[in-house]
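Submitted below is the structure of interest, expressed as structure tokens.
All protein chains but one are shown at their positions in the complex.
The block that comes next holds chain A.
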Amino acid sequence: MPARTRRSAAALAATASIALFASACTGSANNAAADDPKAETTLTFWHGWTAPSEVKAIEENVARFTKAHPNIKVKIVGNINDDKLGQALRAGGSNGPDVVASFTTANVGKFCHTGALADLKPFIEKDGLDLDKTFPKVLQDYTQFEGKRCTLPLLSDAYGLYYNKDAFRKAGLDPEAPPKTWSEFTAVAKKLTKEKGDSYERLGFMPTYLGYETVVSHYMSQWGHGGYFGEDGKSAVGTDPAFAEMMTYQKSLVDALGGFAKLDRYRTTFGDEWGAKHPFQTGQVAMQLDGEWRLNFIKEAKVPFEVGVAPLPVADDEAAEYGKGYLSGTIMGIAPQSKKQNAAWELVKYMTTDTEAVVGFANAIGNVPSTLDALKSPDLKFDARFKTFLDIARHPKSTTSDGAVNGSAYQDTLQKFAQQYEKGQVPDLKKGLADTAAQIDRDIAAAK
């Protein structure tokens, strides 16, 4: 073989090897479950809880499982966010998780579409699990993507309004009559606000999109909308008027309470959302949009004022739908590379569908139970205020965010646009939303 030809052949072979090597480095998402769930085995379970009381609760929940399944041991790994989870699911390997739990329901689309989490349909069919009789519809929706079910709900979160009843009384407001529409809400928030110099002694409500849970998706559930994507799969934020209505109202609230710059400067004085110095707990704000878990934080912080809870207000022309809210929650799935998928399914099934397990865990961490039976269970222990969140969870008009192939990227894009709008940087809201919708569509097309 001539030298030049040989060199070319060597180069071609090297290139082909690199390409093959590169292809070979991809994880496989198609491992069939062949393990015996009755055999002695150890599962690795990754979750994201970090608060000591929540970590203890998940450990107790797993202990209940291992007691019922003595052949299965569970190694628990906490403080795992979705980025770490994604990397582990891609990499596979024996040290990776068999079972995972994530807080970000918006990533279900990404996990199901790519096969990062195993399809649960064969397991559900094998055990004859009737999802309609087990989970509320919204929870069924956010745990699947385009018909592919790769997760099940493990408790859920319902978002409502927390308010300082003492501050209501001092402002001459009836603490038993929280605002039900956004117009009422603006008036109440203004009454509760006490200015101090160029800042605030107390703010009625922190409306900006950086005010912890006051993000676009949580606001949006209080406006009747048809979802973030149309039937053609294209973004609906430019065509569904509810998005413009919500943003217009939110901007008016920002302006009514002092404007973005002043509010944002006040926001920088707030403590951490997950710590004792949360601005609602310190009395810096009198009302807060938050999830049901805040009740436990409030109890632990021993706040020196009476706290009321209520559903968030609704749009003025949707008063009949008062009581609805945003729903989200923790999701559970199985790593497709796991060689112990049948045993993993036993853990997922137990934690997500066993009434005793769901109720026990819900009681321990103060979340909303995720099964229909658990929602009705007499064993649920909660104070009267928690019922508000159970009602929000059961409300037929409560909604959640849609899934997408690129996870929460579409929410990031929408949130970013909304932040520009609240600052007054967007002269034409309608055009801005149309451009945002087009950008969301381009991002999704690039990720498909």
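Note that in this section a contact is a pair of C-beta atoms (placed from the backbone, for glycine too) under 8 Å apart; a residue touches a chain by one contact, two chains touch by 3 or more; residues count from 1.
As a working rule, contacts and distances are computed from a predicted model.
In the listed set "Na(+)/H(+) antiporter subunit A", "Phenylacetate-CoA oxygenase subunit PaaI", "Acyl dehydratase" or "Sugar ABC transporter permease", the entry agreeing with the UniProt name of the missing subunit chain is "Sugar ABC transporter permease". In the complete complex, the hidden chain is touched by one of A:38, A:56, A:265 or A:431, namely A:265. Of the listed positions A:42, A:87 or A:248, the one in contact with the omitted chain in the full complex is A:87.
Note that of A:46, A:123, A:145 or A:293, the residue touching the chain absent from this view is A:293. For the options A:157, A:354, A:402 or A:422, the residue in contact with the chain missing from this view is A:157.
Residues of chain A in contact with the chain left out of this view: 1, 3, 15, 18-19, 21-23, 26-29, 81-83, 86-87, 89-90, 102-106, 110, 114-116, 157, 199, 210-213, 215-217, 264-270, 272-274, 291, 293, 328, 336, 406-409, 411-412, 415-416, 419-420, 439, 442-443, 446-448.
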